[in-house]
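Encoded as structure tokens, here's the structure I'll be asking about.
Note that one protein chain of the assembly has been removed; the remaining protein chains are unaltered in position.
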Amino acid sequence: MASLEDTRRKEFAVLATPAVLFVGAFCIAPLALLFLYSFYRVDFVAMVPDLNLRNYATVVTSETYRTLIGKAMLHGALVAGFTAVLAYPLAFFIAMRVKVYKAALLTALLIPLYTGDLVRIFAWRVVLGAEGILNTFLLWIGATEQPIMALLFSTGASLLVLTYNYLPFMVLAIWIALELLDRSLLEAAADLGAGRFRTFRHVVLPLTLPGVLVGALMVFALVIGDYLTPQLIGGSSGVTVISAIHDLFGAAFDWPLGGAIAWVLMAVLVTLIAALATLALRSRLGRALLRTR
Amino acid sequence: MADFGTSLDRRRFLKLCAAASAVTALPLATRPAQAKASAVYWLTWENLAKAEYLAPYLAAGGVPITKGFIGSDDEQFAKLRAGGGSEWDLITPGIDKAELYIASNLLQPLDLSKIPNAAHLYAPFKTSPLGKKDGKTYNIPFYWGINPIVYRADLMDKEPDWSTLFEGEKYKGRLAMRDYALEGIVISALYVGIPRDKLFKMGAKELAECKKALLAQKKLLRTYWNSIGDLTNLFASGEVVCAFSWVPPYYDLKARGLNMGMAKPKQGVIGWCDSLAIPAQSKPEGVEAAHALINYLLGPEYGKLLAVGGPYAQSTDIARSSLTDEQQERIFVKDLGVMDSFVWKENPANYGDWVRLWNEVKAS
Amino acid sequence: MERSESELSGDAGDEGAQSPLLVARNLTKDYGPVRAVRSVDFTLRHDSFVTILGPSGCGKTSILRMIGGFEAVSGGELTLDGVDITAVPANRRPVNTVFQQYALFPHLSVRDNVAFGLRMKGRTAEMAKRVDEALAIVRMEAMADRFPAQLSGGQQQRVALARAFVNQPRLLLLDEPLSALDRKMRKHMQIELKELRQRLGMTFFYVTHDQDEAFALSDWMIVMNHGVIEQQGAPQDIYRRPANAYVADFIGGANLVPVTVMAKRDGVAGADTPMGRIECPCAAGVAAGSTAFLCLRAEHLVLSPAATARAFDGVVTHVIFQGDSKIVEVEGAGRRLTLTAAGTDGVEPGSAVRVGFDDAHAWIVAG
Partner (left out) sequence: MERLLRSYVWALYGFVYLPVAVVVLFSLNDSDLIAFPLKGFTLRWYDDVLGDARLLGGLFNTFAVAIPVALVTTVLGGASALALTRHKSSFRLVLGLLVILPFFVPRMILAVSQVAFMHQLAITKSLLTVCIGQSLVILPFTTIIIASVLYRLDPALEEAASDLGASAWQRFRHVQLPLMKFGLMAACFIAFVLSSAEYTVSFFTSGRAQPLSILVASDFRFHLSPTLYALASLIVLFNIIVVVVSELLRRRGEGARK
């Protein structure tokens, strides 16, 4: 006799199996193959399956790859922070102050994505360049004597455009968290004498931090994966760990080493995210939020 | 009158006979071939497959071409190496990479008897070992050129050479190099004075020398450019005044009224050549069509169109005579002797080390 | 579990009043390591109003959800009309539920909400008529085309009721359905519910934490605490003869005075109290020599006793005005005791009073 639990289990299986199979077949399996390759050795254009850890040793001992992985993490974290700060007020506005045009405002945020990465990147060059819109404006108002060269082809420029690129994702994540917020809590806070700011500081912000965190993780991962923006906007130091891997896959045909760097990168990424998630869940706020569900 | 009539009749008759034999001969001639392909799939660079370049081929009844576009030479190799090449009948790799493709068994040998225009290859290409293995030809040179220095003549006081790109303090922050290990390192080698015959055979010591130069150079650069469109934009927007370049920005920007200059430094200029090759898994009817297309691409119509439009030189001299001196000059075929002075790109055996070095420089 | 629905739903008339409607045996529910319901047994009769009463977290909602089929049973079994329904999914149980927050489908009109169950079972022929009838019974005919968001709490409540009973379930489950209503509405709905049940002739299984509501509605009460049933029976019996101190306190908030049981025979205990020795009926579980509680209801304590047998001195600590009567809290017999009194002018905090009661109202429960 099938128990109720069996029925539930069957339902869960029916819902979950397609996605699991799909991800298993086209993500896990390919990455496993890459993992296998990472222990191979390259002999000209042949990958020789003489399994050893040399590639991992290269990654760990190479200052370049260590630096690049570190830089990826740093830039990911910085952009996640910037987008969070920029996105929050907008998400708050859309969630709390807009009634009729919510969908329109959110969609409007996504429309620029349609232009395509490259088109937008080159548009930014026109904005930030030495003879670009921003510099022309700054010269015109007399804020500067010389065009500010660092507006383009610098780490800062790259971070700016990355922030721009991933802002919509952060807005969406925070907006969802704000929409999930029980509105009566705001009334309760007001009732308890909290002003707007204090309601925000002590009620809204803590309760939507999980949304910020989700957004931050998304942006973090996206920034690490983006190599076009740093390459085309970041100037001579615009190299990223991904473009280094790219070079190893393509130019140097060293898939084993590329695979090893990729796996180290993913391991660092997963460890960081797991640590962050654990920390968040263990925190007083995290525990309190978990308990309410 | 009658004679005239008879002779007319005879001529008519002969004509008819010729036509009839032609009609009967046509199927005979094509019988050995497979069913004609409905399309030939060509993976290429966008600027080589412009509709107007291919129009004569199609007008002459060539198999319709479906084009795919390459991101970069390295991406092309990675993509084919990862997933074979069964989608394509014809690919366009750099000939310096040919041995990688051949060693990876990605290509099938070409049947030169189906490419009569190959007989007109320029001598250096005919004798070059690149793209050949065990007496078979896998990659046939397609078109070639040099990568010079292009600069804004209005913003520079004298013609630059490689040293400008390494020590031109005056232009600090307005110089650019291509983001490409092979060329970047060869140029540094030319600059530090590595002998020509050792350029692609550098050991650790020479590479270390290059790295030092490249590290110093990096401080002077505005950026490493990524694509020629990218660099053209950098010149046009005044970001960069002088860069290791390809030829097109010089002509493009000159045509738009900018005072551009092109320098071919005496230390040596990198010459390159892209090839045509047929992937190993291409189907027989595709192979057939690909050979026909190759022959067209090495032929006179295409050669002229490319020389005028590109401007690039194809690998055969078949169209050369139809070009004006000026057009010949533009594609460096006026004085064929210069071809010997170019540093032709090769694939270094230790290229992995080169790429790692290049990344070290960029990441420093 | 392949039983046809007709077999499950049966017909109320066939089985006679003597066979029980629902039997729960050793019913247990675990949430991970937490045991919410501990091996509980109970039986529901046909045509009755049963309330299950207890503080929040006592396991009463879990029982309802197991009967409804929303939670899997961790142990024990449930039989409905003699058929084991332990593993029957919710949608195939002849049981319907009125949810605490009503759970009306926001995207469907009132009519479609009520018609939902019939439509799911494909009973479209009779649907329109039965839906109209059900809406008429809860007097919501006029609102049939509105959406739930356009209704007041009481109206939503009625729709939720109609949506459940229109399917003629064998058993109607109600999960604190009145808790979201205001007091006046609640009183009103209590009467309606009771009438509705009589009219429909179904068994209602009603979960509440409000003892007044339980008293007002039920024919049979099940009092729960910490996952076990403390007592079940008719409301009057539970009120008069609580099984233990917990029930005595939870139901009607009895005054509990600690006493020492000296002797016990035939359900009558003799105990020493601060007011002298008493002989009175006692609950099962009271043993001679043990400490137990004398259970005195507020309404049985009187101020300035003349006719009562026993009395003790006390000091008034609080007086709460209740309209026609007052609740007076007195410190006496070593305890704070609550009593209700009418027309006691001059009683105010601090005044010394004498409190009395009649032995006939005394009842002893175990500690």
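For reference, chains read A, B and C in written order, and residue numbers begin at 1 within each chain.
Heads up, the rule we're going with is that a residue touches a chain if its C-beta (ideal position, glycine included) is under 8 Å from a C-beta of that chain, and two chains touch if they have at least 3 such contacts.
None of the values given here were measured: they were computed from a predicted structure.
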* **For the chain not depicted, the shown chains it touches** => A, B, C
* Asked: Where the complex has a chain not shown, which of A:Pro18, A:Gly142 or A:Gly193 is the residue touching it?
  -> A:Pro18
* Just name the one of A:Val127, A:Ile148, A:Ala194 or A:Leu276 that touches the chain not displayed here. => A:Val127
* Structure fact -> chain A positions in touch with the non-displayed chain are 8-9, 11-12, 14-16, 18-20, 22-24, 26-31, 33-34, 37, 86, 89-90, 92-93, 97, 100-101, 103-104, 107-120, 122-127, 131-133, 136, 164, 167-168, 172, 176, 179-180, 196, 214, 218, 221, 224-225, 227-228, 242, 245-246, 249, 255, 258, 262, 265-266, 269-270, 273
* What residues on chain B make contact with the chain left out of this view? -> 41, 45-47, 51, 66-72, 75, 78-79, 82-84, 86-88, 227-230, 232-233, 236-238, 248, 252-253, 256
* Structure fact -> Against the hidden chain, chain C presents residues 68-70, 89-92, 95-97, 99-101, 103-107, 116-117, 119-121, 163-164, 167
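Here, only the chains that are shown with their structure count from here on.
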* Taking chains as nodes and touches as edges, what kind of graph is this: line, ring, star, complete or other? -> line
* Please name the chain that ends up farthest from chain A once chain centres are defined by their CA atoms averaged. => C
* Structure fact -> Busiest interface, counting C-beta pairs, is A-B
* Asked: Among all chains, which one's averaged Cα position is nearest the averaged Cα position of every protein chain shown?
  -> A
* **Distance from the mean Cα position of chain C to that of chain B, given in whole angstrom** => 89
* Between chain A and chain B, what is the gap in Å from one C-alpha centre to the other? -> 39
* Structure fact -> chain A and chain C have mean C-alpha positions lying a whole-number Å distance apart equal to 54
* Asked: Of all the residues in chain A, which ones touch at least 2 other chains?
  -> none
* Can you tell me which residues of chain C touch two or more of the remaining chains? => none
* **Footprint of chain A on chain B - complex, ascending** => 72, 74-75, 77-78, 81, 100, 103-104, 173, 179-182, 218, 221-224, 226, 230, 233, 237-239, 351-352, 354-356, 358-360, 362-364
* Structure fact -> chain A residues touching chain C in their complex are 1-5, 7-8
* **Complex contact set, residues of chain C against chain A** => 1, 69, 71-73, 86-87, 89
